[in-house]
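Every protein chain but one is kept in place in this view of the complex.
For subunit A:
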Amino acid sequence: MTIAGRLAVELPGLKLKNPVMPASGCFGFGDNRYAEMFDLNELGAIIIKAATLKQRDGNPVPRIAETKSGVLNAVGLQNPGVDVILHDKLPVLHKKYPELPVVANIAGATEAEYVKVAQKMSASGMVSALELNISCPNVHEGGMLFGTDPTTARRLTEAVKEVSQVPVYVKLSPNVTDIVEIAQAVAAGGADGLSMINTLLGMRIDLKTRKPILANKTGGLSGPGIKPIAVRMIYQVSRAVDLPIIAMGGIETADDVIEMYLAGASAVAIGTAHFHNPTACPDIIEALPRKLDELGISSLRDLITEVRSAQTNDN
């Protein structure tokens, strides 16, 4: 099957009619009231909420704090566990939207847990790719700890790649000194693609209580405030590593999408924008063709080729 159209892009495991997908954790399993506001079949794909081996209750509340041009969250990977997701959540999503490619975000406290979740999820026949979450800043074991050391990140990628029946995208943490080093490590570990960036570790303090607003004290910062960091990191990584990148980090408009492509992205995920604009994804999909016209870009596929060859010349 080939996918036609100016917005169509092809990444390992993902033949997308457009490059726009809700980011993990901002859209549940498609089982929320956003689904009343537009047809999820319009999406390029959906990245579902992180799955762990066992049910996780998540962090105490408050889990959400607003910042200027951003949001802090410390949900803590709350999810019903991979078995319930495979039994109750994914079949419903798949039945309602049979054409919608699903990317499953997976997390764990140990390598063994990641491997088991990857095995189960990738063998289900209901997901097109895995997004290996080595970058959640809100859990005290696993999560970001796997994404901040190159050797650990590489070993985990290798272990998951060994068992996965679908392509694996590794979701990178921006909370590192050198993200290129981590990207190179997971590329050497066999990653099929990268997903970047996860949230930045942050904190807000309540002036009256004199204590952090979030019960977890720290949380992950997302939203347009972090977009320049995402653009810079994608720009750096795409020049050093020959892997397709799903870009995320404050994307709200078609302009933002094109900026990510110019940095080196192949597809995009939308997260925090949903909270103020629940129809951010379809709005962006609708606006993209006009934006391509305006900028004299024939198709996103051509844009990817152009950007990648310009990078080679730079190097």
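Assume contacts are C-beta pairs under 8 Å (C-beta built on N, C-alpha and C of every residue); 3 or more make two chains touch, one makes a residue touch a chain; residues count from 1.
Here is the rule we go by: contacts and distances are computed from a predicted model.
Novice: Tell me the UniProt name of the left-out chain, picking from "ABC transporter substrate-binding protein", "Dihydroorotate dehydrogenase B (NAD(+)), electron transfer subunit", "Na+/H+ antiporter subunit C" or "Citrate lyase subunit gamma".
Specialist: Options "ABC transporter substrate-binding protein", "Dihydroorotate dehydrogenase B (NAD(+)), electron transfer subunit", "Na+/H+ antiporter subunit C" or "Citrate lyase subunit gamma" considered; the missing chain's recorded name is "Dihydroorotate dehydrogenase B (NAD(+)), electron transfer subunit".
Novice: Quick one: which of A:K89, A:K227 or A:H274 touches the chain that's been left out?
Specialist: A:H274
Novice: May I ask you to list the residues on subunit A that touch the chain which is not drawn?
Specialist: 25-28, 31-34, 36-37, 49, 57-58, 61-71, 73, 75, 78, 223-224, 272, 274-276, 278-279
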